[in-house]
Every structure is written in C-alpha cells, then in structure tokens.
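Could you have a look at this structure, given as structure tokens, before my questions?
Only one protein chain is missing; all other protein chains are in place.
Naming follows writing order (A and B), and every chain is counted from residue 1.
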Amino acid sequence: MVNALILIALGLGAAFLIGLLPSRWRGLAYAITLAALAAMAAIAGGWVWYFAMEGGQALEIHTAGTPPPFAVALHLGMAEAVLTLLVTVTSLLSAIYLKDTLHRLGRRAMAVLLILTMSLAGIILTRDLFNLYVFIELMVIATAGLVLLSASRFALGAGFKYLIISQLVSILMLIGLIFAYHATGTLNIDGMADAALITRQGGMLAFFLLFIAMLAELKPFPANGWALDLYESAHPAFSAILSSAIAGAAALYAVDKLLLIGGTEWLPVATAVGLTSFVAANLLALPQDKDRRLLGYSSIGQVGLILVVIGQQDILGDDYLFIAGGILLSHAVAKAGLFWLSGFIPEQGLSAWSVLRQRPLLLFGFVTFIAMLTGLPPFPGFYAKWELMGALADADRIGVMILLLFAALVEAAYLFRWFGYVIKREPNEGIAQPRPPLRKCLVVHSATAIGWGLAWVWGELSVHANLLHALPLLFALGFLLIEGLPAWLKNSVAIAGLLAWFWLSYPGYDPMQLIFGAVILVGGALILLASYHAHGKRIGFYPSAMLMYAGLAMLIVAETSFQFFAAWELLTIGSYFLILRGKHSEPHALSYLVFSLGGAFLILAGFSLAAQGADIFLVSALSELSEPLAPWIFALLAIGFMTKTAAIGLHIWLPGAHAEAETDVSPMVSGILLKAGVFGLITLALTMGKQQLFGIELTHVMLWIGALSALIGNLLAAFQEDAKRLLAYSSIGQMGYALFGIAMMNHLGLLMALMFVINHYIYKSMLFLSVGGIAKRTGTRDMYRMGGLITLMPLSFIAVLIGIIAVSGVPPLSGFGGRWITYNAIIDIETRLPLVILFLAGPIAFLYLFRLIHTIFLGQLKDEHRKLKEAPFWILLPQMIFVVCLMIFALVPGLALRHVDNYINQFYPGGGLDWAGLTITSQYGYWAPIPIMVVVGAIFATLFLWLVFVNRKAQKVKQFNIVFAAERPHRPETTHFAWNFFAPYRKALGFLTEPYVTRFWETISEALHSGADLTRRIYTGNGQTYAIHLLAFVVAVYLLGVGL
Amino acid sequence: MIRHLAVLLLLLGLGAAFAGLMAGYTPDEELNLTGRYYAENTAKDIGAANIVTAIIVTYRGLDTLGEVTVLFLTATIVGMVLARGRRERALQLELPPPGELLETGSRLLAPLILLLGAYVFINGHLTPGGGFQGGAILASAILLLLLTYPTRRFGHRMITVVESVSGLAFISLGVLGLLFAGGFLDNRILPLGEYGSIFSAGAIPIIYAFVGLKVGAEFSSMLVNLSETEGK
Partner (left out) sequence: MMAEVAMATGFMLVLIGLYGALTNRNILRIIVSFTLATTGVNLVMVAVGYMHGRTAPILDEAVPAAEAVARIIDPLPQALVLTAIVIGLGVTTLMLAYAYKLHESKGSLDITKFTELKW
C-alpha cells in the first residue's frame, strides 16, 4: 500500500524534473513522463488490489501531522482507488498515443499532462473543500493548456471559451465555499456533513453555490456549448482524457462527495439535472454528423446518466457502487476508445469511419465500444442497467425510468446508425486508408481488452450468473478467434455446435421447450446447410449468427427474468449484425434494431416492475403478481414481445429486414428468430393469463391485434412486386395467426400457436431459400422480371409448390392441420368480429401464394433467362429436406403434437384432442391425415392427367409471336402481366394497405430530428453566450431547487 | 440590447442569492472550531509566529503546493500558447534607447529589490509576508530590467532551472515530512528552534524560501514570455 501522497508527489515531481532537462532531450523527458504515469497507475492498481483482494479498509490520510479539519486530509477507499486507476491508465495510454505530438511540443506539454493527471487524482482523493477547489483549478488550467495539443486552428477559441466558463465557475465556488466555512467552522467535507451545513443559517445557499459550480463541470444541458466545442477541436487523445477521466471520473466523484454534505435533500436536484442532460444531449446528437462532436454529445449524455445514478443513491443501497461503477467504467473505456479511434479517421464525417472496415481488429474495438455505451450484454453497463431499473421500479420512480429508457433508445439509435455507416457506406473519394502506427493501435486494443475484462469482472460481481460463463455465448464468441478459417469449415463447426448443444440440452427440455429447441437448434443447423454455398471466409457471419442462436438457446431455458432478458438482448444484437450483412439492408437493420431495443426496454421495464426489488425473480413467478401492477406488467411484456413478432403497428421493420437479408439469413431471421417473440408471448399467457386494464381484457386486445396482423399482413403481401418482400409480409400475417391462437387462452388455441411455430419455420424457411436461390440466378427479386422458370428450375418449383400448399392450409399438407386446429379452437370463443377478420385473411393468403408461383414459374420465359441453371445445390438441399419434413409432419402430426397436447393439459385442462392411432379427434370432428392425403392425391392425379390429355391438341406458338403496338411505354415493366398483378383487389381493399403505420413512425422520427436540429442552434459558438447559458442554468436551478 | 437585458435579469437572480447569503450572515463573536485550534496550537506545534504562514505552509501545505503548481502550469502553458505557430522573424522593432536615468536607476534598484524579496520570504513565518509576496517582489526586479532592456533575451534556462529545482525541493521536503515526521509537508522534520527567531518553525523558512524562489521564477517566466511577444 503506497501512501496516496506519494502518487501526487510523483506526478508533480516528474513534471518539475523534466523542466530541468535541456529542451533537446525530448526522448528522455518523454521516457520520464511515461515512467511516472506508469508508476502512478501501478500504485493505484496496488490500491485496487488491496481493497478488492485483501479486503482492506478505507483509510484517512492526514497531512502535516495534524488531523482534519485543521489540516488537509485525503480519503482512500475502493471508489477512490478504482477511479484513480482509471484516471492514471487513461493518461498513460493517451500519453503513449500522443508520442509524436508530445515530442513536437516538447517537455512543456508533457509537464502539463503529468500535472493534469496528478490533479485528477487529487480531486478524487481529497476530502477538503478548498483543496478540492485548488485541484479543480489545476485541472481547468491544465485542460486549457492541453487543448493546444490539437492541430485544429479552432482549438484556441475553444480553450478561451472554456476559460471564460471556468472563471464563472470558480467565482461561484469560492463564494459558496467561504460561506460554507463560515457556517460550519470547517473545510473538511465529512466535517461539514456532520455539522449539517444545509440546516445552518445561510448554509443552504452556500451549498447551492458550491454544488452548482461543481455541476457546471459536468457540462449539464444547456450550459455545455463550450464542452462540445472542446470535444470537437481538441486532440482526440486529449478528448479521451476529457471525456473519461476529467468529466467521467474526477468531476463526477467530486459531485458525489459534495452530496455527502447536501444529503438526500439535494439528490433530486442531481437527478433532475442529470436526466435533462441525458435526454437532451442524446436528442441533440441525432442530427449530428461530425464524429467528435457526436462523441461529445454522447459523453455529456453519459455523464448525465451517471449523475442520475448518483442522484438515486438513496434507493440503490449496497448496489450503488456496482451500478454507478458499471456505467461509469463502461462509458470511460468506450469513450476513450472511440476518441482514440477517431484519431485514425482522415475526415470528421461519420461515413468516413467506413475506412475501419479494412482493419478487423479496430472494427471489433469499435463494436465493443458501441455495445458498452448502449449497455448491451455482457458488458458492465448491462448489469448496471438491470439493477438500476429494478431499484427504480421498486421505489416507484417510474418517470425516471421512462426518461432513462427513452434516452437510452435514442442513444442506441444514433450509435448504431453510425455503426451501419461503418459497415455499409463507402468512404468519400480520395480518402486515404489510414495507416496508424502500431503503438496507437495497441492503445485502442488495450481499451478493447479492458472492456472485455470489465465485462468479466462485472459478471463475477453480479448476483446473477456471469454471462461470460454461458457456454452458448462463449461458443459464439469463439468464432471471432477462428475468423481466418474458410467458411465451409466454420459452417461445419457451427452445425456441429448447434446439434451438440441440442443433444446436451435435450433431456432437460419440457415438451414445449423441445418444440422451440428443435426449431432453433436442429432447424438452425438445417438452414446452415445452405450456407455451404458461400465461398471465401465470410468474415462476420458466424459470430453474428451464432450470437443469435446462443441468445435463442439461452432464452428457452431461462429461469430468471435476468437470464431471459440477457438472452433476449443477445439474440437481438446477433440478429441485427446478421441482418445488416444484406447488400441494401443498412436502414432496415437500423429500424429493426431500434424497434427491437425499444421492445427490449419495455420488457426490461416490465420485469423490473415485476421483481419488486427482489434480486432474483423467476419467470414462473409472473403468475403470482396481483393488481394493480399485474396488468401493466402484462401490457409492457406483451408489447415488447410483439415487436419481435412484428404485430401490426410494430411491424414496419420486418419487410425490409427480412427481404434485404442474405439468402441464407432470411430463413434464419424469419423462420427461427420470430419464434422468440412467440415463445415470450406463450410464456406470458401461461403465467399471467387474463389481465384487465381499465376494464379491458388485455388478451382480447391481443386477439384483435392478431386478427388485424393476419389480415393486413396478408393483404400487403398480395400487393408486393418483390418476391422476398412478399414472403416477409406473409410472415406478419402468419405471426398474426400465432398471436391470435395464444390470445384465445384455451387449449386448442395454444396448440394452434405451437403448430404455427413448426409449420411457419418449415415452409417459410423453404420458401425464402427457394426464392433466394432463384433471385441469385436471375439477379432480381422482382417477380415481373421473372416467369416461365418451371422448366429451368424444377426443384425450386417443387419446393415452392409444396410450400404454398402448406402455407395456404389446404389439404393434404400440415398447413391444413394448423387450420383444422384453428377452426376447432375458434368455434368456442365468443368474440365474433376478430374471428370474422381472421377468416377473411385466409383467402387473401391464396392471392399472394398464387402470385408467387404463377409469376415466377409459369407464364413466358424471359429472353435473358434462357440459359439459367437450377439453384445451387447447397441451397436446394435444405429445401428438399424441408419437403420431406412437411410430408412426414403432414402424415404423422401426432409425432410432436401429442406430447405438447398432453403438456398443455397442465395449463388448460380439458378441451384437448384425442390422438388414437393416426386419427385425431376433437369434439367437432376428426382429422385423419393419411386418408386425406390419399384422397387429395387421387383428385390431383386425375385432374393432372385430364389436363395432359386436353392439352395434347393445343397449338404451340413461338414465344414472340405477338403483335407489337407502335407505342413504347415509359416503364416497360408495366406491360408485364405480373406487374401490379392484383390491381382490382388493390382498388377495392387498397385503403387497408395505406402506410399509415409507417407514416406514424416516420413522423415521430422526423419530429425528433427537426426538433433537435432547431434546439441545437442555441450553441451559437459564442463563448459569451455560453457563459450566459451557464448563468441562466444557475439561476434556473436556484429558482427551481432552492427558491421554490 | 436583448442580451444586456437578459444578463441584467440573470444577474438580478444571482444578486438575490447573494443578498440571501448576506442576510443570513452574522459575524462570529468567537473563533470557530478551526480558528480556535490554530490560535491555541500554532505556537507550540508549529512554532511560527505568523499563524497565516503556518496554515499556508504546513496545515494547508498541500493547497500551497497546488498553488505553486498553478503558477508553474500557467507559466508553462503561456510558453506553449505563445510558442504555438510562432515564426521567428529576424526583423525586430526598433525601440528608443531606455535612457540614462532608467538604466542607472534599474541597475541600482534591481539588486535591492531582489534583496527585499529575499528578506520578505525568509521572514515569512514571523512577519506579514512570505513566499508569494517575496516572489512577487523578486519578479518586479525582473520586470524593471525588462522595461529597461526590452530587446534583451533573458535567461530562460536559468529561470526554468530555478523553478524546477525549487519545485522539486518543495516536494522533497514534503515527502521528508511523510517519512520522518507526522505526515506530508510536516514542518517538524527540523527542530522547532527558539520561538520568534529567524531559525524557528522547523522547515517553514526553508519551504517558504523555495516557494519564494519558485514564485519569483514563475512570474519572471510569464513576464519574459509575454514581453517577448513585443516587437514581433
């Protein structure tokens, strides 16, 4: 345990020492700087070890041989140790990054950096108010100095603005300080707290001035224009220090210390200021297109978030350090890493970051940082977010919860939009590929490594399981290590992994989990067969896909709400990466992510409310909840799950995301991923059952949503020109059926939903694969560009034919089984209108299915398609397996379903089916698959033979034996019969397909953007105006916090 | 105009807060906890007649170290700012000669001023005065010389050596306190000596001397740096 003052003396001593060296000896000065910073970091590391591993007690360090309050005293505990380590390591890494700049500017700059680091440690350690002021002034001056590291010609102006603000701050602080001293007779922070400063005469005002001055250092909205200018113009390595060490650690901790004096009375003020900043900064970041300024906004937002946590410490109890630390360290590491990265980017625009694509390791760092900022698993922010929401819900601070989640969603939106740019955009012409020196890359890599290390530590500290111990997740992450191998090899590993995991978990599954498990793991492996078609290394595909499968596999076995939510976030993020891989999928992937995260946040809120403060909450315990909370929780969770099943109103992400995805990805995200939402809904229905909100039966609402989804989804599918979009819309309809089944809340309803889970997986995967294979060959997905492919692609034709028979629910295939159960189920229920709508949706499905097979395979062959080959083998193979599956499932549906039917009895006793032999009997009739198959087969064969016979005499004409008009249409495709295939229907029902929902969400997004764009004009760039903002902020908080 | 009005209104709000502070202010009749401790214990514990000095150098020595560092930092950064993008120009502005009176006067006065400065900081523990005051006086001698010889380049090297050495000495004395006495910057590493005499109060006179030298060097460095912007 090294004395804390040695650390301070070391920094200062080194700064003075390098002044002694001749100014030419820059190398030596730099070596001394690094050595001193490293020694400081080592000392702080030793402290952390002492407190964490040896269970050391916090110590009070006196100076001048005199106890406080008569002399300055320091305090060293776990929090101080960690923050000092953070500060020193950030400085050390930045110093390494800054090597050439520091060499250019000479020892002066090095001395300033050393003193800055020392003063930050001082701010963290000191327990004396005036000493705090001195260290803050040191920090301010050093900051103003280090702004000059930047080559930007605007840095001087930004530095001056900062000085103006800090003058104002120090005036307020000194006045507050002297009156606080006068009121209590001490300058020691603990002493003031003991003397209850704020209850003394004049003490409240004195504290206000002190507090507001300290808050100003946190760059609260709107008094933060200066900070943005600083972030934008400073050297990125200094911005890293500014964001993670100065604001993120030292200033925040100073505020935390002041609140010891202020007590619980001032916590709401901190919360309010933090919330305002978090919400406003993230909103204002939306229209931002300069990278460093965007990071500045995000920094301000994150610091605001931590301030909220500080303000909520009264309800966080023992978890306070875990939560605050988790968010703080995530922010610090991520922001420092991003700022360091920004130094490699030749331009300040966001799209310019796409140059990172050439550097996989740096790109991995970028993803890590963004995931840390957004609080995704397995990073500390995720655990912290979970605990924070739990505490807020327990204390009924719903407003704080809503605002936090909203702002977090906005932040995720712009951060992942940026990520989309990086992956998909092309850099501007003439941007040189950056060649950062290895030293700088290592700095970024170490931040990445620290991020993952922290993820592990937080997992260990958490009361829940460490996510980094979860085998599926590790398996997915393991693919990052073997990215260099060829795709076929990785594909084999992936398939083996999925099957092995199924084999291992299989004995533990109950029948329902078994259905989902089979669809996810075995089904996933089956679809992966198609991936053998891909060549090369397919970088990024396997980690993403396996992350999604890991999440899904963890989801179905989740017992606690935490496990459930963690799995949900994992599968969301994995599928996002997967969808983003499509050629034109950038905007669709983003919209998918925003909707999914929004849904996830609702789920988070629901679970937090449900837990009522308990650390561990079993999902099964949802059934024990009672009024008045229960219906709200039901609604939150249901909406959350319905974003995943793309219920109508929340569906606008789906068509683009599914249609633009790669050929083998579409079946994964459609056939498998959608089932996650169904799984959630079933769990919800089985545990919580019927809930009433304002007298409305919530399952009834779901019934309506299901029916409408089925109708509108099918209708929209019928009017698509793009085959994959058609299939995508059809999924909305299909999931509508499943939702309807669940919402019926009876035995057969649930069975029907499960039937849809299996059926939809099989036929939608199959159809997406065949259409994908055709699209690969023809180079288009537009159906009017196809036609007559039946002779060239007979196998694809068979797959589609079987597929549409299954989807449409006509005998003899398993789709009919689904319909049969549906009709049996709905005969009983009382709500007639949604039932009618559901019936109506049925025939509409025929429309789009007919269009699919007719316009692709029948009609005339296009000239340019004459030499097409059948779809690639690996894409056909799973289709053929699916055909076999469909046949088997159609013949012996009881294979899977009878167990499930039995299993459902424990939830809905009675009303089940009778599975005697091969015939299935309900109270309204029976379903005998094999006779049906035979009868239908016979009819089909008869008709087919008759057609062949009749067609024998038909006259053959050449394809182009038609009369051309003298006219040439502007859009030639409009003359094709497949174009606008169902125009009459559109005329009749088109009003139902108007994009009202899309317009609704677009309006919201537009309003947020333009509102933000307007608001950010308050940052005029004039330093004096910024000072007025600060003054206005002070007066406003005074009036709101003290005056009233 | 709107800006003026807005500022006026906001300052009115701030003024209200200040007025609140004044209204709540009652002068102490007796020394408070901290003041009383200093009045009672400084003489016997620290041995300095000037209590303010005892506070500055010992009790709140860490503040003073920070304060000296502020000056060091400022001097360094001023150097950095002014060196930024500087292009050496051969052309120097022709200034009129300083004249007999100024030249002789400053030659005569500069050593005396330096002496006075040294006196002030060495006696800091006994009389009103000390390192900062003494250092400022030292720097005024340099200012005088700068006024007299505006084109002369002063010894940057000498100034940096003085500021660094005295800074290091300050810190070393502090660490010695940590090792051999009660804590960082404890002045009792040396015997307290006879109360009220020049060699008393332990390490305070030595520390204050270094502070004086350092402050003098920092101020001089700022002055020199600023003055060299002239004539460019």
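Please note the rule applied: a contact is a pair of C-beta atoms (placed from the backbone, for glycine too) under 8 Å apart; a residue touches a chain by one contact, two chains touch by 3 or more.
Predicted model only: the values in this text are computed from it and were never measured.
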* Asked: In the full complex, which of A:Ser233, A:Thr374, A:Ser591 or A:Thr645 touches the chain missing from this view?
  -> A:Ser233
* Asked: Any idea which of A:Leu20, A:Ala42, A:Ile178 or A:Leu847 touches the chain not displayed?
  -> A:Ile178
* Any idea which of A:His658, A:Arg851 or A:Arg1016 touches the chain not displayed? -> A:Arg1016
* Interface with the undisplayed chain - residues on chain A -> 130, 134, 137, 140-141, 144-145, 153-154, 156-161, 163-164, 166-168, 170-171, 174-175, 177-179, 181-182, 187, 225, 228-229, 232-233, 288, 293, 1016-1017, 1019-1024, 1027-1028, 1031
* Which parts of chain B are in contact with the chain that was left out? -> 3-4, 7-8, 11, 14-15, 18-19, 22, 25, 27-29, 31-32, 34-36, 38-40, 42-44, 49-52, 55-56, 60, 63-64, 66-67, 70-71, 73-74, 77-78, 81-82, 84, 126-128, 132, 196, 215, 222, 225-226, 229
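Rule of thumb we're sticking to: only the chains that are shown with their structure count from here on.
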* Just curious, how far off is chain B from chain A if you go by their C-alpha centres, in Å? -> 54
* Structure fact -> In the complex, chain B touches chain A at residues 3, 6-7, 10-11, 13-14, 17-18, 20-21, 23-26, 28, 32-35, 37-38, 41, 45, 58-63, 65-67, 69-70, 72-74, 76-77, 79-81, 84, 160-161, 163-165, 167-168, 171-172, 174-175, 177-178, 181-188
* Asked: Which positions of chain A touch chain B when the two form their complex?
  -> 3, 5-6, 8-9, 12-13, 15-17, 19-20, 61-66, 69-72, 105, 108-109, 111-112, 115, 119, 122, 126, 128, 130-131, 134-135, 137-138, 141-142, 144-145, 148, 156, 175, 179, 181-182, 185-187, 201-202, 205-206, 208-209, 1028, 1031-1032, 1034-1035, 1038-1039, 1042
